[in-house]
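Every protein chain but one is kept in place in this view of the complex.
Should a chain be cited, it is by its letter among A, B and C, assigned in written order, with residues numbered from 1 in that chain.
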Amino acid sequence: MTFKTHGDYATRARASFARQAMMTTLGAQIADVAPGQVRLTLPFNPDLTQQHGFMHAGAITSVLDTAAGFAAYTLMPEDAAVLTVELKSSLLRPAAGVRFHITGQVVKPGRTIIFTEATAMAEDGQGVHTEIARLSASMMVVQGRAFRG
Amino acid sequence: MTFKTHGDYATRARASFARQAMMTTLGAQIADVAPGQVRLTLPFNPDLTQQHGFMHAGAITSVLDTAAGFAAYTLMPEDAAVLTVELKSSLLRPAAGVRFHITGQVVKPGRTIIFTEATAMAEDGQGVHTEIARLSASMMVVQGRAFRG
Amino acid sequence: MTFKTHGDYATRARASFARQAMMTTLGAQIADVAPGQVRLTLPFNPDLTQQHGFMHAGAITSVLDTAAGFAAYTLMPEDAAVLTVELKSSLLRPAAGVRFHITGQVVKPGRTIIFTEATAMAEDGQGVHTEIARLSASMMVVQGRAFRG
Partner (left out) sequence: MTFKTHGDYATRARASFARQAMMTTLGAQIADVAPGQVRLTLPFNPDLTQQHGFMHAGAITSVLDTAAGFAAYTLMPEDAAVLTVELKSSLLRPAAGVRFHITGQVVKPGRTIIFTEATAMAEDGQGVHTEIARLSASMMVVQGRAFRG
């Protein structure tokens, strides 16, 4: 598989991420941007839990989707925007932990559709990292519309 | 298809929803609870947007998942808890609107796995309602563990 | 939702279906073609079973995918071809029955991506029809390549 980036993809990705108010609300941060791969971190936050005190599946899925979307975005032309067509999230284990590491990865680039995956690892505060969720998502390259990033 | 509820399922569902801090953070509210069906509302909130000003796919997916999960919960025994096994969310249109109506529905009840779907409609403030997303999710009935609801 | 067909979409759909050798192998037939909707039938066939004597999830998913793909195809320009981007199939019940009726439906048309769903009903030979599976799939409109249909 060959990855082709365009211009300063990392700066564009970080700037676009900074415009996602949802990520600020969740407390997610970009840890790393590489060609076809983006890693985010999300600290545990009691405001994002479900009824049993674990992080809500929707909070985890939101960062999985964002990591996957920006992984796709690193391979897009400079004037393109990324939209999620669909995503599937598998909740392997309850989302317990002090911090979560979410990695999005391009599985197959494309001119119109970019196939991506993402994984979420929970860190327990003792150095143990356990996979809690996986995502499979189709991202769309959108050009020539009003929006970018 | 036959739906079987147990005791005061509606009160249990509303009490469990109230314990989902994530729903408070998103601003989602229960509008209706019926056997095998739950309807939520979510007002537009700039804190939940992505980089183009639409509601983030993760915010919409979170409420779709919750609506579907509580739809399943209305059919569960009194001592059971609901866990999402997996969900697929299809983002039909950009999530633009002043308010969103999300309906979760049981498609096929079961002792262990309950199949659900959910749909999100966007309201534009002029009375026009447009479907923006659909969810398909498998919910698990969990009994005999430490948690309920 | 508005559906726009192009020319003699029904004849094009039936001709393209006839070129799907896989459908002949499975024994599936087109029962109906309408704008944004296609209905197929599949008789029970012991050659398509899994280890417990039910129809294999893959056989059912194959016809769900085809019904959904042709539902999308009825809305495509005359020189376009349809490709499945991804599909999710939920196996609600074991696929027991003498005949299966599979209906594909467009949920949201689009220039590039068409969102579809499909459902499979099993007929037991006594007139009872029971839903056994559901599909959610993204179809892509492909133009300007070597293939059509």
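Everything that follows uses one rule, which is that contacts are C-beta pairs under 8 Å (C-beta built on N, C-alpha and C of every residue); 3 or more make two chains touch, one makes a residue touch a chain.
Predicted model, so just to flag it, every value in this text is computed and none were measured.
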Within the entire complex, the undisplayed chain is in contact with A, B, C
Touch assignment to the omitted chain, from B:Q20, B:T49 or B:S138, lands on B:S138
Across B:R12, B:R39 or B:K88, the one contacting the chain not displayed is B:K88
Full-complex touch with the removed chain, picking from A:Q20, A:T74 or A:S138, is A:S138
Those residues of chain C that touch the unshown chain are 16-17, 19-22, 24-25, 46-52, 56-59, 61-63, 65-66, 81, 83-91, 94, 147, 149
Absent-chain interface residues of chain B come out as 85-86, 88, 112-113, 136, 138, 140
Contacts from chain A to the absent chain lie at residues 88, 90, 92-93, 107-108, 115, 117, 131, 134, 136, 138
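By our rule, only the chains that are shown with their structure count from here on.
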Across the interface between the identical copies chain B and chain C, with over half of residue numbers shared counting as same and under half as different, the residues used are same
A CA-based fit of chain A to chain B gives a rotation angle in degrees, as a multiple of 5, equal to 180
Between chain A and chain C, the Cα-mean centres are separated in Å by 32
CA centroids of chain A and chain B: separation to the nearest Å works out as 22
Cα centre of chain B to Cα centre of chain C, whole Å, reads 28
Where chain C touches two or more other chains simultaneously, the residues are 88, 136, 138
